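Attaching a single structure in structure tokens format; questions to follow.
Just one protein chain is left out here, and the rest sit where they should.
As written, the chain order gives the labels A, B and C, with residue 1 at the start of each chain.
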Amino acid sequence: MRLDATAQGVYPIAVTPFHPDGRVDTASVDRMTDFYVGCGATGLTILGIMGEAPKLDMEEALGITKQVVNRTKVPVIVGVSAPGFAAMRSLARSAMDLGAAGVMIAPPPSLRTDDQITTYYAQAVEAIGTDIPFVIQDYPLTLTVVMTPKVIRQIVQDHASCVMLKHEDWPGLEKISTLRGFQKDGSMKPISILCGNGGLFLDFEMERGADGAMTGYAFPDMLVDVVRLQLDGKRDTAHDLFDAHLPLIRYEQQQGVGLAVRKYVLQKRGAIASDTQRKPGPVLSAKAKTEVDYLLSRIARTDQRAKL
Amino acid sequence: MRLDATAQGVYPIAVTPFHPDGRVDTASVDRMTDFYVGCGATGLTILGIMGEAPKLDMEEALGITKQVVNRTKVPVIVGVSAPGFAAMRSLARSAMDLGAAGVMIAPPPSLRTDDQITTYYAQAVEAIGTDIPFVIQDYPLTLTVVMTPKVIRQIVQDHASCVMLKHEDWPGLEKISTLRGFQKDGSMKPISILCGNGGLFLDFEMERGADGAMTGYAFPDMLVDVVRLQLDGKRDTAHDLFDAHLPLIRYEQQQGVGLAVRKYVLQKRGAIASDTQRKPGPVLSAKAKTEVDYLLSRIARTDQRAKL
Amino acid sequence: MRLDATAQGVYPIAVTPFHPDGRVDTASVDRMTDFYVGCGATGLTILGIMGEAPKLDMEEALGITKQVVNRTKVPVIVGVSAPGFAAMRSLARSAMDLGAAGVMIAPPPSLRTDDQITTYYAQAVEAIGTDIPFVIQDYPLTLTVVMTPKVIRQIVQDHASCVMLKHEDWPGLEKISTLRGFQKDGSMKPISILCGNGGLFLDFEMERGADGAMTGYAFPDMLVDVVRLQLDGKRDTAHDLFDAHLPLIRYEQQQGVGLAVRKYVLQKRGAIASDTQRKPGPVLSAKAKTEVDYLLSRIARTDQRAKL
Partner (left out) sequence: MRLDATAQGVYPIAVTPFHPDGRVDTASVDRMTDFYVGCGATGLTILGIMGEAPKLDMEEALGITKQVVNRTKVPVIVGVSAPGFAAMRSLARSAMDLGAAGVMIAPPPSLRTDDQITTYYAQAVEAIGTDIPFVIQDYPLTLTVVMTPKVIRQIVQDHASCVMLKHEDWPGLEKISTLRGFQKDGSMKPISILCGNGGLFLDFEMERGADGAMTGYAFPDMLVDVVRLQLDGKRDTAHDLFDAHLPLIRYEQQQGVGLAVRKYVLQKRGAIASDTQRKPGPVLSAKAKTEVDYLLSRIARTDQRAKL
């Protein structure tokens, strides 16, 4: 199954589970895959920044890809951002051979001008091959690369294999409106837009025309519900559910700490055996854990899934 | 009245009101000052980044300072960050002569090492004089300068006139705990810690030992209540109130857009006559305004102050 | 006299002379002005980054402008880069009223995309007025803003008052060739291109089509000679002279230290009374001074002007 521009729903950014000693926890890879799919995920994204991909060596990265792809029938997107095109190509081709549905490419932080960005994507496509569907990751807060809607349109139009935008510009609501306007006026072919940023703006992103979420919030089942409710036009109900989780979503937004919170909650939910991160990575203090527990107890007043 | 380390409560970061043609709206300066004080603010901060200070010329900056200081009896902190020490000194001395309670100094983005940061503050104090109480602004997300707790302690200990930290590191909860630990173990003299970041983490920051908020959220009265409730130990009630506002606080966190939202709401609340920003500054789209209105209507279900 | 696109020769970036106690040394302002003009400068640039402009307050900045403009008949360009348009307008209008020939505007470091850059210059021109000739400062190494030749062309074409490029991109030789190509193919109106970067590439920049230099190297008389020799087609002689100075030009390229070296040599040459910099600014170590002296003695073997 190849990724295409009709993709919608929720593609969780999967964490990479480790044993307390730092080895990849392969048993938890299966468990986590089942958990995400059980939550209603329509796809999965692995080896993203939040998946600690840069901390894996190539063999580990391919091992996880193989295992996840074999475990599930939903499409799997593999993050292939790399310091050079040789490594990117090598990872992308291997991932597709293993059964991935597409790849995701983030721009390197050195890019500044519009031309540099479009040239980079052209070279990346040349490197991986025009037959692999790919996702643009637009994440200026972390990557420091700013892509205007026009630049994104250029990349989409230049490459038939560009089928999706992982949208995590911030602020980004107007960007979604502008891109959907490009589609409407015929200047850009349709693409799928899935939103990141930990889900922090998902409520309104859906109203602006997004197709769903691609993020790692520890309650993907809630994201699934919000996406469905918004697509069904149940605005108030969608916001009520979303707002109940917002205090925790917000807590996860603390850069660095975010992943620690996420793994802590996923462990509590039974999705992974240990919340271990590979170094370098912050450890959640005892105080912080009680704060997360408090937030969970508050969510649990209206959402049973948070009763842990 | 001089600012000292016992300061607590809420010091709103005041916006600067402009007429639609870009001139400073002096009538609104008074109205806004009264509004903030009426909301229960224990102090005021003017000429901050959110106050569009860099867009004012020196004459305008001093005019606003004079007007605000004369209008209110609460202590007024004046932002004096400047590209050079001559301008900083000139603004700081003038502001104090006009009756300001203290000044706030942000580090320039070029600083990297611990020594560079402590040296910069030493030179700043030498420039403005040791008799002016000052606030350290710790805002890495925007300023790109990262201060460890040890560096902050060094500055506090080196300068008797350092009385307050405007805390807006992100994540920053552990930093508050560490700094309060320094006070407890006697290695740092007491300082006031007021929190920024639009109030996004104020609920927990108070629990970590903060003294209050210094931020521009358009409902300073809500911040005042949350601070008081937390100081009174009414944790759940504090979170309930805070959580009702969180969707809007979060919406304001969209960089650039944030100030536009803030001025739009302040105008609706009657605190200023126009939500005009000086260029360069984003304009709120019609769609965005309906989103803010929707958020206000949802807050108004539990907090009458949002019924606008 | 208004600056226009026919400007050529050498516009030294003037230092700002201070007394050892940090006050502006007005006597040296005259001496320095005479020195530069005596060296064959065809114009002067004041209040640049190297002129410690950010360390001056507005009154001092205007005082120096008035004094230099009154002292000389060559055109004077005034740096008006400022954190906001109100201060930029105020400084630009005042400088022109005092008799300046034009102003120079550097982009703020926050700009990233092509559109952000052209919009910024449009807003700056709107702020200062379309009647003031201006220079684009293209200095990515320090300002982190990258302007493609296409972006520069856009600014030049959008604004009749844009008459000059201060070129200090690095590497930048191809950029000069590209811009001159734009003029040749008729897609860009003629502009003057003066080169910065301490003169480090002036030898080849002239061969690529530059009109001269705008930089602060302490031997502007040498720059004048190199420009003239290149314009006269005396390539080898130009390089011989340039290469004799290159070891010192290179030594000045040490960021931060550069200005200290420059002021030290200018003091030795009698252009200013003291090599004092305002804080923050590095002090030249005794060892460094002996290194500069050694370099001067080596230059003096072929260029008597370095016999100090």
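Criterion: a residue touches a chain if its C-beta (ideal position, glycine included) is under 8 Å from a C-beta of that chain, and two chains touch if they have at least 3 such contacts.
The structure presented is a predicted model; accordingly, all values stated were derived computationally and were not measured.
**Student:** Give me the visible chains that the unshown chain touches, in label order.
**Tutor:** Within the full complex, the chain left out of view touches A, B, C.
**Student:** Given the contact definition stated above, which residue among C:Arg2, C:Lys184, C:Arg250 or C:Lys307 touches the chain not shown here?
**Tutor:** Result: among the candidates, C:Arg250 touches the missing chain.
**Student:** Which residue, B:Asp34, B:Glu59, B:Asp115 or B:Asp232, contacts the hidden chain when the whole complex is considered?
**Tutor:** Counting the whole complex, the residue in contact with the absent chain is B:Asp115.
**Student:** Out of A:Met1, A:Ala86, A:Leu141 or A:Ala160, point to the residue that touches the absent chain in the complete complex.
**Tutor:** Of the listed residues, the one touching the omitted chain is A:Ala86.
**Student:** Please identify which residue in A:Met58, A:Leu141 or A:Ala160 touches the non-displayed chain.
**Tutor:** Final answer for the missing-chain contact: A:Met58.
**Student:** On subunit A, where is the contact patch with the chain that was removed from view?
**Tutor:** 52, 54-58, 60, 83-87, 90, 109, 119-120, 123, 126-127, 278-280
**Student:** Just checking the interface: what residues of subunit B touch the absent partner chain?
**Tutor:** 112-116, 145-148, 150-151
**Student:** Take the complete complex as the reference. Which residues in subunit C touch the chain that isn't displayed?
**Tutor:** With respect to the unshown chain, the touching residues of subunit C are 170-174, 177, 200-201, 203-204, 207-208, 239, 243, 246-247, 250-251, 253-257, 285, 287-288, 291, 298.
FYI, only the chains that are shown with their structure count from here on.
**Student:** Does the subunit A and subunit B pair touch with the same residues on each side or with different residues, judged by whether over half of the numbers are shared?
**Tutor:** same
**Student:** In whole angstrom, how far does the Cα centroid of subunit B sit from the Cα centroid of subunit C?
**Tutor:** So the centre of subunit B lies 38 Å away from the centre of subunit C.
**Student:** What whole-number Å value describes the gap between the mean CA coordinates of subunit A and subunit C?
**Tutor:** 47
**Student:** Nearest whole angstrom, what separates the Cα centre of subunit A from the Cα centre of subunit B?
**Tutor:** Computed from C-alpha means, the inter-chain centre distance equals 33 Å.
**Student:** Out of subunit B, which residues touch more than one other chain, so two or more?
**Tutor:** If we look for residues of subunit B contacting two or more partner chains, we find none.
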